[in-house]
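In this view, the complex is presented without one of its protein chains, the others remaining in place.
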Amino acid sequence: MFDFSIVTTWFDSLLRETLGLGDFLSILIECVLVGVFILAAYAMLAIVLIFMERKVCAYFQCRLGPMRVGPWGVFQVFADVLKMLQKEIFFVDKADKLLYLVAPFLVLIASVGTFSFMPWNKGAGILDFNVGIFLLTAISSIGVVGVFLAGWGSNNKYSVVSAMRGAVQMISYEMSLCLCLITAVVLTGTMQISGIVEAQSGPFGWLVFQGHIPAIIAFIVFLVAGNAEANRGPFDLPEAESELTAGYHTEYSGMGFGFFYLAEYLNMFVIAGVATTVFLGGWMPIHIGVAGVDSFMDCIPGIVWFLGKAFLLVWVLLWIRWSFPRLRIDQILKLEWKYLMPLSLINLVLMTVIVALGWYIK
Amino acid sequence: MENNNSYFGGAVKGVKSLLTGLGVTMKEYFIPKVTEQYPENRKTTLHVSERHRGRLVMPHDAEGNHKCIACTLCEKACPNGTIKITAEMRETEDGKKKKFLTDYQYDLGDCMFCQLCVNVCPQDAIKFTNDFENSTFERGSLVLHLDKELQYESSLPNIIDGGAPIEIGKWNTKK
C-alpha cells in the first residue's frame, strides 16, 4: 500500500535540509501548498458533483440531462460558473449589509473546514488531531450560523422563515449525527481520523462489518441525519423552492449564491466522506483474509478506494433525494426527536455492551 | 403516537413504502430515456401533427393563382384584427367590374390560431400548415403578405404531412 507520508516527509526534508530553510519558512510554504491543494480539490470536486447531480437526477427522471455544452454536456458546469461570475451582485434595500456579505463565507468556511478532514490516502490526511471527530462536528456547526445570518440579513420574509427552519433542523440533526459518530468511536477507541481508519484494517475490518448490527444502524442513521444536515432533499426545507422560493439564498446573486451552491454540494460530499471514513474504512481496501485477494486489493491506490466509496454514497444520497417528496417542518423534527434520536441512543448503549463483552468481529 | 404498535408498525410500513419508491426510481434509472432532441432531430425523427396550426398560408397553383376573391369574410371573422385585405375594382375582359385582391396582410404575431378565418372562407383559399419555426427577432417580420408568397415553402418541407411517424407509448428519441 502506497504511503503518502513518504512524499510529505521528503518534501519537508527538501525544504529544511536541502534548501536550508528555517522552521517558519518551511511551515509557511507547506501550509500555503496544502491550502492551495484543498481549495483546488474543493473546486474540482464541486464541479464533478454538480455535473454528477445533473446527470444522475436526469437519469432517474427518464431524461438525458445536459447534452449541448461539450460532448455529453460535460462543460455545462463550466458554462454555469462563467454565467454566475458575470452576474451583478446586488443588495436588497434595508438589508443588513455586513451579515448579508459575511453569511456565504461562513457557510463556505464550515464546508472547507470539514472538507480538510478527509483522509485521502494512507498518510494524506490533512487535519489529523487526537480529537478529530469532535473538531469536525464543531466546525460543521458554523454552517448553521451562515444559513441563519443569510436568512436574517436578506430582509426578506421568506428568507427569515427559511432561516428559522434551517437553524432548528440543523441543530436537531447534529444530535444524531454526533451520536452515530460516538458509536463508532466506542468501537475504534480513538477520535483521531487516521486512528479510526487504521482501526478498520484486517479481514472484514470495515466498521460496518466489525460492529455488525449497531454499526449498520449507526451508518444508516448517519446518512439520514447527514442528508438533513446538508439540507438535501427530502430534508431541503430551508430551501423548499415550492414554498419559500429559494429560502435563505433568495436574495443572493452571482458568487454569493455560488458559494451557497458550492457549499451545498461539498457538504453532501463531506457527509459521504465522513461516512466512508468512519464506517467504510476510509482509504482502506477491503480485506477478506485470503492473501492473494488482499494483496491485489492493496494494489489499488487508497485514493481510488476513498473516492470510489465516497462517490457511491453520494450517488445513494442523490437517489434518495430524487425519489422522495419533502417533509413538513414538524414532521422533520418528529423524525429526529421521536425516531432517530432514541434509535441512536439505544444503538450507542448496544454498541457499548457489544464492545464491553467483545462480541464484535476482531 | 397513541400506542407502541402504531409507533413501530408505522415506522416499518413507512420504511417499506420508501423502499418501494426507491425501487421505482432505480428501475427508471436503467430503462431508455424519453428526451427528444430538437433541433438535432428536426430532419430525422421530428413529428409534428399534420393538423397543427403553425401559420396561415394561401396556397397558389402552378401558375401562381390563388382562390381569394377578397370577400373580407375572414377579416371580419378574426377576433384580433389579424387580417387586413386590400382590394381594388378592376374590369374583367367581358366588361364586368370585379373585386381583385391587391394585398392580403396577415400578422402572425397577433394571430391566436382560432381557425375562424379558415372556417368562414367560402373559397377554401386559406389554410393552416404545421410550419412552426416562425420565431424572428422583430415583430415587424411577422407581418406576412400571403398573396405575395407565390412559392411558399416551409422551413421543414418533410414535416408538412406530419414528418416521422409516431407510435403512442413510444418516443422518437433518436437524433
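Order as written gives the chain letters A and B; numbering starts at 1 within each chain.
FYI, a residue touches a chain if its C-beta (ideal position, glycine included) is under 8 Å from a C-beta of that chain, and two chains touch if they have at least 3 such contacts.
Assume contacts and distances are computed from a predicted model.
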Per UniProt, the name of the complex member that is left out, chosen from "Substrate-binding domain-containing protein", "NADH-quinone oxidoreductase subunit D", "Molybdopterin synthase catalytic subunit" or "Spore germination protein, amino acid permease": "NADH-quinone oxidoreductase subunit D"
Touch criterion as defined above, residue of A:154, A:323 or A:347 at the omitted chain: A:323
Contacting the left-out chain in the complete assembly, out of B:69, B:87 or B:114: B:114
Residue of A:29, A:48, A:62 or A:293 in touch with the missing chain, whole complex considered: A:62
Chain A residues touching the omitted chain (full complex): 57, 60-63, 157-158, 161, 164-165, 233-234, 236-237, 240-245, 322-331
Hidden partner chain, residues of chain B it touches: 10, 13-15, 17-18, 20-21, 23-25, 28, 34, 49-53, 73, 77, 79, 112-116, 119-120, 128, 130, 166-169
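Basically, only the chains that are shown with their structure count from here on.
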Distance from chain B to chain A - Cα centre to Cα centre, in angstrom: 49
Residues of chain B defined as touching chain A within the complex: 1, 7, 11, 18, 21-22, 24-26, 28-29, 31, 33-35, 37
Residues of chain A touching chain B in the complex: 58-64, 67, 319-320, 322-324, 338-339
